[in-house]
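One protein chain omitted, others in place.
Take a look at chain A:
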Amino acid sequence: MLSQRLIGRTAVKSAFRPSGLPSIVSAPRWRRTYATQAEERDLVIIGGGVAGYVAAIKAGQEGMKVTCIEKRGTLGGTCLNVGCIPSKSLLNNSHLYHQVLHDTEHRGIEVGDVKLNLKQLMKAKDQAVTGLTKGVEFLLRKNGVEYLKGTGSFQDEHTVKVQLNDGGETSVVGKNILIATGSEVTPFPGLEIDEKTVISSTGALSLEEVPKKLLVIGGGIIGLEMASVWSRLGSDVTVVEFLDQIGGPGMDTEISKNIQKILKKQGINFKTGTKVVNGEKTGEGVKINVDSAKGGKPETLDADVVLVAIGRRPYTGGLGLENIGLELDERGRVIIDSEYRTKIPHIRCIGDVTFGPMLAHKAEEEAVAVVEYIKKGYGHVNYGCIPAVMYTFPEVAWVGQSEQDLKKAGIKYRVGTFPFSANSRAKTNLDTEGMVKMLADPETDRLLGIHIIGPNAGEMIAEGTLALEYGASSEDIARTCHAHPTLAEAFKEAAMATYSKPIHF
């Protein structure tokens, strides 16, 4: 009897094995159903760039139900796909190539035949990009974020319609909606970007051959980084800049003049205080007519390739802002308040598409802050303490106010500088170009701004940013022990120069 029962149970069990059985036994016994068909999300994010994906991860960590919509097909936005990351790959590898070609003999290294393999250079860049964008996708999954590949546009104040990349359409309803659609390249009027002869920064990251003559319109950070890459790889590069200084208006004038001299020595030509009047594509390249900014000195410049790097503008195309009545300012930025709310308070906005510098790390800070505002009602970003870095060689980095800012605002200041030519580590590295410059309040000695040209300035500025965020004085830095021999000692010595005197200069 017992054995018969056992056999019976075994038979029943086997009858419920799913493989090859009729549907009645393989069907799930318990069905989960939801109260509504379209589940309302706590946060819907339009844009999977640095601002969007960081907000998505942070919101996921805070236990919110999050949907992130991105139309590019890969996450990371401009920064990871066609900005900071690929350009750093090209800058690093082109610097190595240039150094092997021109900067080895006096170091006691004799190099044989050195060749450029542009295809491999680009492949290395693509691998870095792919690895990082896939990594971000993994992080979204890890934090329970729903990722929709498609174009999001507002249907109403709580609903975002998504045109899926794979075809079809869906919509998501959000209690909160975050606009993080980023920015796009500002075109030059009358010069159509074809990414072959007239290129944007995106095209400059994937040229198929080294142009003989490259003309860069715009001597800001993007223009100078790309000018460096292609100059190192063999192009004859000329940079045309409307302002009297390169590096953009945010760069300290003294630092700007210094880096211009250094880059000029590297072979880059500059035409500052010069405006581009117009240009036309010829069969062989592009002709660009320029004039002095004040007028009266017309000139025509020829180039095989022209890079348009006059800036970026907020991107809100196809977002359907008109459906919800959201307004933009005169430069196309979404207007927000101090808690990143638009005039419809549950719709917030961060990153390049709104106020502040168009920098990935600024967007990242805002992403964390906006989720904290939603979740806790309190967030923090210090807009007076956002570092900027130009990854040329040597690098240029700064944080806080420049000398011209302080002069303009009528704020008294004290200056301290220290050159890398007096720094032991820079001497041993044979990389002595550049300086550290500090600006501090003459009464309280509190730091007001830090400006660096030098190898690894982008890393060194982190110390300055931390000091500025904590409200340190230059003496605080000067009295902090720095390891010897390091480039960071130049930072300490500049602080000593600000409040007293440096030891080694």
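Note that contacts are C-beta pairs under 8 Å (C-beta built on N, C-alpha and C of every residue); 3 or more make two chains touch, one makes a residue touch a chain; residues count from 1.
As a convention for this text, contacts and distances are computed from a predicted model.
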(request) If you had to name the missing chain as UniProt does, which of "Small ubiquitin-related modifier", "Ribosomal protein S36, mitochondrial", "Cytochrome b-c1 complex subunit 9" or "LSM complex subunit LSm2" would it be? (result) "Ribosomal protein S36, mitochondrial"
(request) Touching the absent chain in the whole complex: find that residue among A:Lys58, A:Lys71, A:Lys125 or A:Arg341. (result) A:Arg341
(message) Contact with the hidden chain only, please: which chain A residues?
(response) 7-8, 11-12, 14-15, 21-22, 24-25, 29-31, 33, 40, 42-43, 64, 158, 175-176, 325, 327, 329, 335-341, 343-346, 354-357, 373-378, 381, 383, 444-446, 467, 470-473, 475-476, 479
